[in-house]
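Taking it in order: structure first as structure tokens, then the write-up.
The complex appears here minus one protein chain, its other protein chains still in place.
Every chain is named by a letter (A, B and C) in the order it is written, and numbering of its residues begins at 1.
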Amino acid sequence: MANRPFDLAGIWPPIPTPFGPGGEILFDRLAQNLDRWNQEPMAGVVAGGSNGEFPLLSAEERVEVVRHVRRHTAPDRLVIAGSGMQSTAATISLSQAMAAAGADAVIVVTPSYYKSRMTAAALVAHYTAVADRSPVPLVVYNVPANTGVDLAAEVAIELSRHPNIAGIKDSGGDVVKLARMAAESREGFQVLAGSAGFFLPALAVGAVGAVAALANIAAAELSELLRRFRAGDADGARALQARLVDVNAAVTSRFGVPGLKAAMDLTGRYGGPPRLPLLPLGEAEREIVRRSLKQGGIAIGRQELGG
Amino acid sequence: MANRPFDLAGIWPPIPTPFGPGGEILFDRLAQNLDRWNQEPMAGVVAGGSNGEFPLLSAEERVEVVRHVRRHTAPDRLVIAGSGMQSTAATISLSQAMAAAGADAVIVVTPSYYKSRMTAAALVAHYTAVADRSPVPLVVYNVPANTGVDLAAEVAIELSRHPNIAGIKDSGGDVVKLARMAAESREGFQVLAGSAGFFLPALAVGAVGAVAALANIAAAELSELLRRFRAGDADGARALQARLVDVNAAVTSRFGVPGLKAAMDLTGRYGGPPRLPLLPLGEAEREIVRRSLKQGGIAIGRQELGG
Amino acid sequence: MANRPFDLAGIWPPIPTPFGPGGEILFDRLAQNLDRWNQEPMAGVVAGGSNGEFPLLSAEERVEVVRHVRRHTAPDRLVIAGSGMQSTAATISLSQAMAAAGADAVIVVTPSYYKSRMTAAALVAHYTAVADRSPVPLVVYNVPANTGVDLAAEVAIELSRHPNIAGIKDSGGDVVKLARMAAESREGFQVLAGSAGFFLPALAVGAVGAVAALANIAAAELSELLRRFRAGDADGARALQARLVDVNAAVTSRFGVPGLKAAMDLTGRYGGPPRLPLLPLGEAEREIVRRSLKQGGIAIGRQELGG
Partner (left out) sequence: MANRPFDLAGIWPPIPTPFGPGGEILFDRLAQNLDRWNQEPMAGVVAGGSNGEFPLLSAEERVEVVRHVRRHTAPDRLVIAGSGMQSTAATISLSQAMAAAGADAVIVVTPSYYKSRMTAAALVAHYTAVADRSPVPLVVYNVPANTGVDLAAEVAIELSRHPNIAGIKDSGGDVVKLARMAAESREGFQVLAGSAGFFLPALAVGAVGAVAALANIAAAELSELLRRFRAGDADGARALQARLVDVNAAVTSRFGVPGLKAAMDLTGRYGGPPRLPLLPLGEAEREIVRRSLKQGGIAIGRQELGG
């Protein structure tokens, strides 16, 4: 059970996993990317999330990536590791392996294959069993667009009573639900917006930060949005939110991980190709991403890497 | 074409239509309700919207209700009349009749029966044709839970260029979309939250008010929420929003119009029965509404009327 | 209450309403179309259904169309009139008016605007009230693609006990549901496929006929399919079903009423434009319909009418 204080407030990029042309993990590229993120304003990084293509990695690869991420992340920053599997037992094992590899917390996506049986009771039992045996705090991860499962506010509120469950990342975009979770969960349970698209409205109803694909390329902007909100600058926050909506769509709902990787390439990081069955963007889609970045005021790198 | 200034900012109850036990409209009860709303803080009322059971009224009844509402509403307040029909021609006729009956603006729900053909082009053509010929400003009304049609942000943005289209009421709850519409539509086009459940986050991204079922029984609370937001009291606004989430669900998503009518009865207004095929709430459901009202701090009337 | 035998078995075109360029009903064109249908194999016609654009007609127009249809339909054929409205009372009135105008039965679409309140209890109460007071037999009409409401098998089975409810037209395409309704409803209750796309599989599980848009232009083919099925010619029936799948999509799910009207024009009938907000097909879409007709072996008329 975690003993140290653990705070989810702030900006968290869910970092992509860099692959070479044959699908091999490029650990040196990962280190380069981390060097750059280390200089940007954020609370830490999430490794092995949806944007990390975790379902396309073996369990061993997932642990290896987290070990590498921890080694190359500034010591004062936190590393949250994705450890969700479809089975409860496998999720427990992987959570323990992630802690051993240096993760400060684990983030656990809802099991999803047997959707119709993922009742409130099943989800509560699953998360309780994992949190009971995880050596580090657990963050619930709800992402209906990928899983087809939408963990209800009631379930999150019930889970918030577990001392080893620190909060939830919710990517569903239902702010009424975010509001309920923020208002009705136990004191100290933290809610993170799962996308930059609804970051400001999420803050308005009580979220404390964001795990957002966009943070991989625009941590400064999201950090500034958070600062303005906290400072009571409603107009300034709204203006920044409005500027980011389209570019955020390009790297999330519209083009997914391949879109994020293209945006990484276009901003001087290493994005590279996704693993199959994900296909890289075609040139036309890439051009749309480029234009979105430009309109959103995201700095385009002088050189494009990877691809 | 409207020439006078028209401002959607503020709180708008979409008022229910009071029926007697045989389904007949009770105009005197309507006047009593209006007397009370006239003393509560709001910009005006919306008559003949979804909560007014417009699909269960004939076109003649819809006009008669609006005429009566205009007569009994304080002169400094606005009356927006629902005038949507499935056909474009019928919507034009009804909009003209509503203006003649004293409506200050019309609110036009998306046609919905031929869902798969309600393309962007079809919706733009429909609203343009109606706005061209409506004597009063038009408010677009998007309510996917009722219509199964979700008018896209792009369509709203395009429609915002029409001089006689004043704004949109969107009940879908997608704040990313609200943000886009607020940011990218023409100057002066106004966005209204279509439910109190996401009023604060909607304000955060640029909405200027709400047409919310809850305003029928809690206009003071919603008005206070708006005041706090405008005053930069983020914590106070959030606390009030949190308090209203459950009671709002009771009178919208959970129990619909019959829930709202029960809440009207329970707060000393006249709610009464809905028209068939809507069934009034059973006693158990009514009890849930009562408890929600209490928990939300909404004043319960000493006597229950109607039902 | 109907006293004469009433049989839904067979092929029924849900006939379109012919409009002129200004949206006016062209009764002479309607009569011409009926002259041709009178020479084709079918049990009768359905007037004022979804393909008749009933939501875009006034109640008066709907009755007038049925009166005209009855007058121009061969006396030994039946006319079923769409009489569904959103309110129960209005549906009763219109059903009575349809009977007075000569309809042999009415077909009543599910009320749909207050979707979340269209519970089993509400639907049973609605249909029971209408059937109690309709002078002619009632056919339940379930079309989720238009209404967003899916009347459950259990509801249909319960309604089948009403002596004035003759059957159901179900357009949802869920054959498991069709099988349940055919097997578990009262003796004599008849199930009709609501689309030619699943006509043969519907027959296999107990349906007795079809109300299918395609029957407007291919009654002979559908009649032959039914004959082959009844004769035990499984291979022949399957071959014909396969031939019709694509052309059926063109006049239903793919292009809707405008697609059907284009197909009418292309086969020597009068289709003409739909009423707004429905837009007529563009030239490219029209070409796809033409090709589908050709591939499906549907006779193309020498001259195109209307459009």
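Operating definition for what follows: a residue touches a chain if its C-beta (ideal position, glycine included) is under 8 Å from a C-beta of that chain, and two chains touch if they have at least 3 such contacts.
All values derive from a computational prediction rather than experimental measurement.
Engineer: Indicate each shown chain that the hidden chain touches within the full complex.
Structural biologist: A, C
Engineer: Which one touches the absent chain: A:15, A:42 or A:123?
Structural biologist: Candidates A:15, A:42 or A:123; residue touching the omitted chain: A:123.
Engineer: List every residue of chain A that touches the chain not included in the displayed model.
Structural biologist: 23, 50, 55-58, 86-90, 111, 113-119, 121-123, 125-126, 129, 145-148, 253, 255-258, 275-279
Engineer: Could you please point out the chain C residues that touch the chain left off the display?
Structural biologist: 173-176, 179-180, 182-184, 197-198, 200-206, 229, 232, 234, 237-238, 241-242, 245-246
In this section, only the chains that are shown with their structure count from here on.
Engineer: Can the chain contact pattern be summarised as a line, a ring, a star, a complete graph, or none of these (other)?
Structural biologist: line
Engineer: By raw count of C-beta pairs in contact, what's the busiest chain pair here?
Structural biologist: Top-ranked chain pair by contacting C-beta pairs: B-C.
Engineer: Counting in whole Å, what is the centre-to-centre distance of chain A and chain C, each centre being its mean C-alpha position?
Structural biologist: Here the centre of chain C sits 50 Å away from the centre of chain A.
Engineer: Find every residue in chain B that makes contact with two or more other chains and list them.
Structural biologist: none
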